[in-house]
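The structure appears below as structure tokens.
One protein chain omitted, others in place.
For chain A:
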Amino acid sequence: MIHSLFLINASGDIFLEKHWKSVVSRSVCDYFFEALERATEPENVPPVIPTPHHYLINVLRHRIYFVAVIQSEVPPLFVIEFLHRVVDTFQDYFGVCTEAAIKDNVVVVYELLEEMLDNGFPLATESNILKELIKPPTILRTVVNTITGSTNVGEQLPTGQLSVVPWRRTGVKYTNNEAYFDVVEEIDAIIDKSGSTITAEIQGVIDACVKLTGMPDLTLSFMNPRLLDDVSFHPCVRFKRWEAERILSFIPPDGNFRLLSYHVSSQKIKKKKNVFESFLCSSSLHLFDKNTLHINDSIIQFLQLLSWDVGKINPQKLPSLKGSMSLQTGASKPDENPTINIQFKIQQLAISGLKVNRLDMYGEKYKPFKGIKYMTKAGKFQVRT
């Protein structure tokens, strides 16, 4: 399956390579560099690049290209999904996934990659199992390790891989038992010139941070589960139970994880539409009206991007931005009607109206702290002008 992996930074240097089968020469990346050169934007590099003997599948995240070398037929999504899982793991371990972080922790990175694939086939990708095998580096542990000479590699061998709930490690203990759930909804929308919605949909996720002792069995129920149009679950969720009762029943992994992603279709948002439409009209659209947009800044000609942080919006006082733009002589005239991307956040509101009804715990005796937070964000929210 996956033969080798090359990590390439924005300036086109290969700064890490790992091979799971026999070594593939770096020169295979030349084909990638060719494609990189052809692409006008870093994002425009095609994800799958054929070469005479290999296929290169790459993902771009955090300005790093993760290029996997494939030798024979494999579902491309398989590789792509795995590469993203690798990035997620790095992020989980080092907090950020940057070239510097990877270079600083090259040994841990190598140990991780070694565990994640065997002969190019994914072996352990669950973060709970990996953390049992290789402890994430912390400043404290680094200090302790240098003094005592102890290691990052877990002393005990992983048991999670063998259990029926591979996502949860055994023997979890906390003094404060807590379970927090964040319902985060993103509005994807395209608004046209006149302010009417062309398309709008809500994508939501429930991210959980569960720190509970033992093997708790949780059930989470919603006030209005019918709202959800399409859902995908963390493997821990019992699907049958959801099908039958619309209740999320699961033994949670330890720590942070994404319990559920869901989609609320545009038909169901219709009712909610005036909420954000009025919100929009009051904020952005009027401001960015073509006639009043005069920007006095020479930097944008360089970046071709103007970003404006409005801060909190006061419904009485509409923020507005005016300016005039001077172009360098000979520079091409910028786009007359650029698309405006809007970012906003509304705390304590799930725009779809989804509400968690209750969370119950079985299987353990103690009483956990429970918390739920709602938030609405703009996802891919664009206004065409």
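Note that a contact is a pair of C-beta atoms (placed from the backbone, for glycine too) under 8 Å apart; a residue touches a chain by one contact, two chains touch by 3 or more; residues count from 1.
Here is the rule we go by: contacts and distances are computed from a predicted model.
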Using the UniProt record as the reference, specify the protein name of the hidden chain from among "AP-3 complex subunit beta", "Caffeoyl-CoA O-methyltransferase", "L antigen family member 3" or "BRF2 factor". "AP-3 complex subunit beta"
The listed residue (A:27, A:176, A:194 or A:347) that touches the chain absent from the view is A:27
Sort through A:62, A:238, A:355 or A:377 and give me the one touching the missing partner chain. A:238
Determine and list the chain A residues touching the chain excluded from the picture. 1, 12-19, 21-23, 25-27, 29-30, 33, 37, 40-41, 43-44, 46-48, 50, 55, 57-61, 70-78, 80-82, 84, 106-107, 109-111, 114, 118-119, 121-123, 125, 149, 151-155, 157-158, 161-162, 164-166, 188, 190, 192, 198-199, 201, 203, 229-235, 238-240, 243, 251, 258, 261, 263, 266, 335, 337-339, 341, 380, 382, 384
